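The complex appears here minus one protein chain, its other protein chains still in place.
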Amino acid sequence: MSVIFHNRLVSILFSRRSSKAGVVIILAFLILIVVGPAVIPYGPYQTSNQVYAHPSLSHILGTDYQGTDVLSQLVWGAIPSMIVGILGALGAVLIGLLVGSLAGYYTRYEGVLTGFTDIVMIFPPVPLMVLLGTIRPASNTDLIIILAVVLWPPIARSIRSQVLSIREMPFIEVAKMSGMRDSEILVKLVIRSVAVIAFAYFVLTVGAAIILVTGLEYIGVGNPDIVSWGSMIYWAQNFGFYAGAWWWILAPGVAISLLTIGFALIGFSIEEALNPRLRTT
Amino acid sequence: MSQVQLNASAVSGSSEPLLKVENLSVTFSKEFGFLGRQSRTTRAVDNVSFELYQNETLSLVGESGSGKTTIARCIAALTAPTSGKVSYKGVDVTRLAGKRLLDYRREVQIIFQDPFGSLSPFQNVFAVVATPIRRLMGEKDNQKIARAVSRLLDEVGLEPDEVIHKLPHQLSGGERQRVNIARALASEPKVLVADEPVSMLDASQRLNTLYLLMELQAKRNLSILMITHDLATSRVMGGRTAVMYLGKMFEIGDTEGVLTSPHHPYTELLISAAPRTRFVDQVSQEPQGSTIEKSERLVGGCVFRNRCKYATQVCTDVEPPLEPKSANRAVACHNWLNRE
Partner (left out) sequence: MTDLLRANGVSVEYSIGKVRKLAIDKVNLSIPSTHFTMGLVGESGSGKTTLGMALLNLINRPGKITSGSVEYNGRNVLSMSETELRAYRWKEVAMIFQSAMNSLNPVKRGADHITEVIKDHTGSSKSESREKALKLLAEVGIESEHADDYPHELSGGMRQRVVIALALALSPKLIIADEPTSALDVVVQKQILALMRREIRERGLSLIFITHDLPILAGLVDHITVMFAGEVVEQGPADKIFTSPLHPYTEALLSSLLTLDAQNRRPRSLQELRETNKPIAAKGCRYQNRCKYVFERCRTERPLLKQVEGGRLTACHKYN
């Protein structure tokens, strides 16, 4: 069954220009992260006396207020940002999948679960995140949990509507007629049916997660002394502006935007492929 | 017991019906408007009663909206009736749960109209047919299961080795439906409810699939409740036929009689609209006595009166009950057509 999943995924990803572009972007970032640390001659914490150096051949993206190479910060900082983003999105999808499937399949719990989902969703995300972030100095794990808690409701709603329509399909009733228990049907048939679209939601959420975690780090939640894109913006905002070090400010922002676009392109392609009504071509 | 019941039971050779539907009514309500304050109720099935005996075929014939599918679902314990009772071997099936429900499912099975939609895209043919053997029969021995699956697939005209590993999208429409039949018969049921089993198949496969069902019936002493909109299907299946319209049963009797000398005007209409093979000019006239479908539901009296060319005042005032009118026939019509 996973073979079908992979085949479909691959064929979806490579059949459209938009998703191919997305794949290229993500791959480029992955290569950068893997190859970068070996190739770039500077460390992300390595200071020098060449402060605020413009982009040049020796410092491709210039240096910051402490003479640290911006590119190396970008490359090293990508790792925590991406990992936290991906794991946070994963957490959100798992919670959303669970709540959405239960809400869609079991009519008894639907009211409670949907109501609960709506309440969490209405909560303004940023204050919620800040609130959660002040509980204690936030480690990466805490950030992942915060992201998951904030991002799961829209996923749950989408999954729920998918499950509602799958529930009406004849093969679900056939499964009941064949003696399968509800819990079995839920896991073996329903969740498998939504697996691919859940993956699409995951991909789409990663972009939002990365932006959110960057935002959190920017306002000081998390540890600004550890190099990450968010902390880069934090310091660049405070120091780089007045020195006119545009390269330092732009680099993390552009990187985040590009990466988010990459994930979005892939995510939209998968969603579009699964839901023909969204097609515009 | 009414005369009609006596004759049906005489045919089947047993005096007690296997399945008894009594005053079955099913009403669906849909909420709409602000805060769902308004609702529209649809009476899908309206006070229907009939029996199904062992080793007989009863066809429920009607157009969409006649309630025939809803009745099938009530019998299959997939939909709960609003009022009335369905009993199998004397036991009320509407309140079954847990193990007793599984026992019921073992005896009364259903196949649906959509051969493709009835099969999960994640289960191959073997898994589909094995599931009821495992779950309804409680069989755990893998070898026995494999042998049973092979036998069932062979019985429905498929090559077991060729199809066992296939997924639904790798089979043709006719093959898929046969897998569904094999699945339904896996638990050795006594009653098979077939909801429009051939209407989504190619015309060339329909007759053969019906013949297959009849063969299986003869071999396994099966009772078949055939739901269809097509009179030709009920004719092929033989047995008895009941004609339904907007939730009501208008006529019931042995199939040949109903089709050659219909007593109810609606049955007459259905017969005239059925496609024929002989190359006659069938479409030159709009079918007699029918007007464009009106969407409002009539209250009181006979629901067919606005389309009926024999309607009189009493049809507006009094709802005609389903009553035996001759040896093998019951009709619900004030002006029933006595052709005997």
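The first chain written gets the first letter, and so on, giving A and B; residue counts start at 1 in each chain.
Definition applied: contacts are C-beta pairs under 8 Å (C-beta built on N, C-alpha and C of every residue); 3 or more make two chains touch, one makes a residue touch a chain.
It should be emphasised that the depicted structure is a prediction, and the values quoted were computed from it without experimental measurement.
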item: Displayed chains contacted by the hidden chain, counting the whole assembly; value: B
item: Chain not shown: contacting residue from B:Glu16, B:Glu215 or B:Asp317; value: B:Glu215
item: Sole residue of B:Ser29, B:Gln143, B:Asn221 or B:Thr277 that reaches the chain not shown, by the stated touch rule; value: B:Thr277
item: Residue of B:Val193, B:Leu269 or B:Val331 in touch with the missing chain, whole complex considered; value: B:Leu269
item: Residues in chain B touching the chain absent from view; value: 63-64, 156-159, 172-175, 178, 198, 202-212, 214-215, 229-233, 235-236, 259, 269-271, 273-287, 290, 292-293, 295
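Going forward, only the chains that are shown with their structure count from here on.
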item: Inter-centroid spacing, chain B versus chain A (mean Cα positions, whole Å); value: 51
item: Chain A residues touching chain B - in the complex, by the definition given at the top; value: 1, 169-171, 173-180, 188-189, 192-193
item: Of chain B, residues touching chain A in the complex; value: 76, 78, 102, 105-106, 109-110, 112-114, 117-122, 128, 131-132, 134-136, 180, 183-184, 186
